[in-house]
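Written below as structure tokens is the structure these notes are about.
Omission of a single protein chain aside, the complex is shown with its protein chains in their original locations.
Which chain is which? They are A, B and C, in the order written, and residues in each are numbered from 1.
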Amino acid sequence: MSGKTRAVICGASGYTGAELLRILSRHPHVEVVAATSERSANKPVTGLFPHLIQFAGLILQPLDVKALADKGDVFFMALPHGASQQAVNSLFDAGKKVIDLSADFRLRNPDVYEKWYKEKHSYHAALSSAVYGLPELYRESIKGASLVANPGCYPTSAILALYPVLKQNIVNTADIVVDSKSGVSGAGRKADLAISFCEVNNGFKAYGVSTHRHTPEIEQELSAIAKTNIKISFTPHLIPINRGMLSTVYAKLKTDISIDEVITIYNNAYKDEPFVKVLPQGMFPDTRYVAGTNYCHIGLSINHNKTLIVVSAIDNLLKGASGQAVQNMNLMFGFDETTALDSLSPVIP
Amino acid sequence: MSGKTRAVICGASGYTGAELLRILSRHPHVEVVAATSERSANKPVTGLFPHLIQFAGLILQPLDVKALADKGDVFFMALPHGASQQAVNSLFDAGKKVIDLSADFRLRNPDVYEKWYKEKHSYHAALSSAVYGLPELYRESIKGASLVANPGCYPTSAILALYPVLKQNIVNTADIVVDSKSGVSGAGRKADLAISFCEVNNGFKAYGVSTHRHTPEIEQELSAIAKTNIKISFTPHLIPINRGMLSTVYAKLKTDISIDEVITIYNNAYKDEPFVKVLPQGMFPDTRYVAGTNYCHIGLSINHNKTLIVVSAIDNLLKGASGQAVQNMNLMFGFDETTALDSLSPVIP
Amino acid sequence: MSGKTRAVICGASGYTGAELLRILSRHPHVEVVAATSERSANKPVTGLFPHLIQFAGLILQPLDVKALADKGDVFFMALPHGASQQAVNSLFDAGKKVIDLSADFRLRNPDVYEKWYKEKHSYHAALSSAVYGLPELYRESIKGASLVANPGCYPTSAILALYPVLKQNIVNTADIVVDSKSGVSGAGRKADLAISFCEVNNGFKAYGVSTHRHTPEIEQELSAIAKTNIKISFTPHLIPINRGMLSTVYAKLKTDISIDEVITIYNNAYKDEPFVKVLPQGMFPDTRYVAGTNYCHIGLSINHNKTLIVVSAIDNLLKGASGQAVQNMNLMFGFDETTALDSLSPVIP
Partner (left out) sequence: MSGKTRAVICGASGYTGAELLRILSRHPHVEVVAATSERSANKPVTGLFPHLIQFAGLILQPLDVKALADKGDVFFMALPHGASQQAVNSLFDAGKKVIDLSADFRLRNPDVYEKWYKEKHSYHAALSSAVYGLPELYRESIKGASLVANPGCYPTSAILALYPVLKQNIVNTADIVVDSKSGVSGAGRKADLAISFCEVNNGFKAYGVSTHRHTPEIEQELSAIAKTNIKISFTPHLIPINRGMLSTVYAKLKTDISIDEVITIYNNAYKDEPFVKVLPQGMFPDTRYVAGTNYCHIGLSINHNKTLIVVSAIDNLLKGASGQAVQNMNLMFGFDETTALDSLSPVIP
């Protein structure tokens, strides 16, 4: 008996599942005791991900929430949206600590969920207990939470980009533009012509224009920060790279303020944050330097049209998914927040 | 004696020069009689570009404007900004037809040029004769022009995206955002660590934030269309692909208008344009389908925040440079506007 | 009634089908009258391939050999291996000209076919009439053929690399190594996790080691040239690029011969070939310069171990498939062999 916290990963055959395994293998206080997959049930994890040699003995099993509930202390749910609801609710009811990487418990208003996801939300009690798992905004609540709704990748990059200025109330909230670009791993691990190499390589395109489901999630959190109802213009794009996400955010300044002052506001807002780095004036992030890490890099500028331009970059699979999930787990269990995350290094070049 | 129009390409060792050669080799009425390069003087064109086998005998020569002036009927100037001014002016004074791919004659106000390019403009007479070479806006003037200032790649994509709605006066001109992304060939053909494979591949970043020199060029033309002074927020980004440029443009609608009506406005504006294609509702461009062609593809959407989103895509080296230059030459010499351009096909996949 | 040769493309929803359409749209003497696809039946060609705007009216139809037989003069069969046999045979029996891009009629000995393809060959009469469609070896036979078996991409690159020296009998035939590398489009257009962007990008691997089905096809043709039974060592690899194939071939020289003499042998062998280019000494091909064209580039060296190294490069979808198919059609119908092929240009960069 190891005395370690026992982790279960539900939905481990995707890229976020693989990253959860990779990170947790470095965690001194956590042991992965089970991992599930429907499509790859009964296969060893290393059959799918040969690099996860630390899990040589681990066999993927079909999801059986009841059987698993007793085995684990913390459950990472990396199931498809919709499929997640019931499983998360069962584990929540069983008193387990749950970190849900799906979108099912992120939107506080179930009507908004149903409108954007075209799916009924049947677990309002669990939903109202869920804490939105962005440590930079909700660290204290996360520490006490049973159910953490791990943020989407686009929302993480957009919210961290805007939090300091919205809190200071210095930008016009009516016409914020969030122009985001994501690597292909955001689309998941699957057989799909649209993400086959020849269809993606050498190209660049927008997708989900005006319809992407991360829109209400971003708006919910920006509105909460600004204490006013915010609607944004959000367009995601597909970059022909594996990992990395960059959001370019435009917000009109309401006051005369210098770029130095803005940078000071960001530095103050994030000065104690282990995973947010505000770049010096004139520097802007490159996804290469955050890929493979749990960091968010932020660069700032004010242009000749009195518009603040914030460029934020994260690794969509780490700070945008599995890294942030482990950060949340660390908070929930009282581990040092950076455990297993600070040794992740970008591979340059 | 062939009876063909004699073309001279000044600055032929770059990617735009190579594309000019490739296109002109397909042109039935034009013959390339000389091509210049300082860094590769006395080398054969095929030493630099083995695929240009049609030019097996053509040797690059140092630029000697006087000597060249007699040899050619039309001059494509693909020289670095600044270096172009004097050469263009000499040829203009000599009564030659000149198409300048540099930025030197694009900004009508020399003060604006000097402010953004940190370089004096010494040829105001030529400047005031120059026609901005965007056929969709200035076709008739181009036909009669001696000096055409070929537009920048970002401006081409941004102006074509906004022309119809600015002309109709249905968007707020105060807070237009142009978020653009370009393939690496936009940076030119040169030895430079910043564009070496390992520094670009697998990454994505913004550059020239708030400072890119195409900003005043875009503003000049948008202002001319809208008949009001427009300032925009413009951010270029680098995509790890060779060719292709995509601009995502945001403009708040001033009136209640449906997406169908907007698409109709665009279709009407571009119905006679051989190289602009407005996509059906719900479809948005992918750079893959314009790369290798002279086309501009445009997709349109209105979001829940009453903002019009226009996505335009071009090949930065073709409609964004050499293709448009040949389109301009066709107009200037009375050739069919699509000659040598309509047989360029994208290579899919 | 156009007087043009009527072409039918069976299996037009793949990349080779799309390339056949693109090339034939440039062909002055051919008209595509029908195109089939099972998975995309009843969809317009432009729904799959937006760049093929010349075929705006063409609707993909399910394969119905009987109904099609009357409509066309020449049939391009781009069906999966195995599925091709019966359809090809029916058209052959109906007296039609058929160019089969599958492997079904390439191996003269049906036992070899059955051994490597694990499939019975039921049409021995058609098989014995089939001509192997490599113009550089079988031009005269192709001109008179009813059924042409269009070569595989790897075999095209390997056979063209070795033909001159095997014919001259100057290399040891016992230990020839063909180490080949192909772009991803060689795997076809399909939903398959193994060729999804994230699984291919940034990687390089061998596949089909010792088991690839192009092995007996290469051996058949090399043996025919050398008039002796040849077995080779052949390993294909996957390059993270869309198009392009490069084979590095090693053969021990039997005689003392200089590299100049070897290059002369190659130049003589290919001096009248429109699509094979032997590079000068010290130069070796880059797939970039053949991608998008029907060319094969060949570079040659002799090393300090008296081994001849031949590097050949083609576009796997053009000289390795659809371009060669049109070259064969041109020969079968008495058109100029380069029609519609010589205007294909590589897109550099």
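In this section, a residue touches a chain if its C-beta (ideal position, glycine included) is under 8 Å from a C-beta of that chain, and two chains touch if they have at least 3 such contacts.
Just so we're clear, the structure is a prediction, and the values are computed from it rather than from any experiment.
**Student:** Considering the complete complex, identify which of B:Asp93, B:Glu114, B:Asp192 or B:Asp336 is in touch with the unshown chain.
**Tutor:** B:Asp192
**Student:** May I ask which residue of A:Ser37, A:Ser90, A:Asn150 or A:Ser185 touches the chain that does not appear here?
**Tutor:** Within the whole complex, the residue contacting the unshown chain is A:Ser185.
**Student:** For the chain not shown, which residue from B:Val184, B:Leu246, B:Ile298 or B:Leu344 touches it across the whole complex?
**Tutor:** B:Val184
**Student:** Which residue, C:Lys181, C:His214 or C:Lys277, contacts the hidden chain when the whole complex is considered?
**Tutor:** Checking each option in C:Lys181, C:His214 or C:Lys277, the one touching the absent chain turns out to be C:Lys181.
**Student:** For subunit C, which positions touch the chain that isn't shown here?
**Tutor:** 175, 177, 179, 181, 183, 198-199, 201-207, 209-210, 215, 231-235, 237, 239-244, 246, 248, 250, 252, 284-288, 291, 299, 301-305, 307, 309, 311, 313, 349
**Student:** Hey, which subunit A residues sit against the chain that's not shown?
**Tutor:** 15, 18, 22, 26, 49-51, 185, 189, 202, 242-243, 289, 291-293, 343, 345-349
**Student:** With the missing chain put back, which residues of subunit B would touch it? List them for me.
**Tutor:** Touch with the absent chain occurs at residues 15, 184-185, 189-193, 195-202, 240-242.
The criterion applied here is as follows: only the chains that are shown with their structure count from here on.
**Student:** Any idea if subunit A and subunit B meet via the same residues, over half in common, or different ones?
**Tutor:** Looking at both copies, the contact residues mostly coincide.
**Student:** Let me have the rounded angstrom distance from the C-alpha centre of subunit A over to the C-alpha centre of subunit C, please.
**Tutor:** Taking the average C-alpha coordinate of subunit A and of subunit C, the gap between them is 46 Å.
**Student:** Which integer distance in Å separates the CA centroid of subunit B from that of subunit C?
**Tutor:** Centre-to-centre distance between subunit B and subunit C: 38 Å.
**Student:** Please work out the Cα centroid separation of subunit A and subunit B, and write it as a whole number of Å.
**Tutor:** Measuring from centre to centre gives 39 Å for this pair.
**Student:** Provide the list of subunit C residues touching at least two other chains, using ranges where the numbers run on.
**Tutor:** 15, 185, 189, 202, 242, in rising order.
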